[in-house]
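The block underneath contains the structure these notes are about, expressed in structure tokens.
Shown here: the complex without one of its protein chains, the others still in place.
Up next, chain A:
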């Protein structure tokens, strides 16, 4: 336990030394902080309507103006970050867990299972993400859970393929062969010995994947197929701003900039993490 903690400490120090990594760390830190303490930060209730002060431009009372229902844009931006993370984190972790398990089984198990799982991965990947998302939303209806499901389903193959490749390269290494010759079960070999060697690479992948997920959630909400209306979401802000782009352009800026910032932050963090965790990966992609 002590060892892993110091390893984690080393990784954080490594990331913070890299200027881009530090920037990513700060941006992500701010977003996470705002999401956790959103309730105390917002000056107004993000879903409270105030028709008398609708469509007002930025002012001292409303930092980023108000929308067509008089809701405070700044409060909705902050609360929207909470929704973005609520979708992104479960989706990314879920996809990582499932992809990791399937990928390790594909890499370690019998050949026919490998082929079957690869076909499964390739099939999911062959739907253009948004088309798949649209089809699923059309079928089961828009909600937060649908978005999480879609995002999870579409990113499983990425994790699965990487986990499989890593497992394949490790499966004939001496420590695994030794374990197998002692009669360890497949679950034990994969869970206890394989997993620690793969998880780092996948964690980096997950960090780089979060921006894609945030963008997809915002995109679906922008199309009116994501989270349902009164819920504040960056995509919903963009939707309101787009339909009244001449009257309330600040909504487009208020919804768009956090998305770009969040993507920047997580990308910087992910790239820096990758260089620290595994410098060899730098050449790939």
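To be clear about the criterion, contacts are C-beta pairs under 8 Å (C-beta built on N, C-alpha and C of every residue); 3 or more make two chains touch, one makes a residue touch a chain; residues count from 1.
Everything that follows uses one rule, which is that contacts and distances are computed from a predicted model.
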Chain not displayed: protein name in its UniProt record ("Tripartite ATP-independent transporter DctM subunit", "Glutathione transport system permease protein GsiC", "Glutamyl-tRNA(Gln) amidotransferase subunit A" or "3-oxoacid CoA-transferase subunit B"): "Glutathione transport system permease protein GsiC"
Omitted-chain contact residue, chosen from A:13, A:36 or A:135: A:135
Residue in contact with the excluded chain [from A:119, A:178 or A:192]: A:119
Residue of A:83, A:163 or A:225 touching the missing chain in the full complex: A:225
For chain A, the residues touching the chain missing from this view: 20, 119, 122-123, 125-132, 134-140, 211, 215, 218-219, 222-223, 225, 238, 241-242, 245-246, 249, 252-253, 256, 259-260, 263-264, 267-268, 271, 283
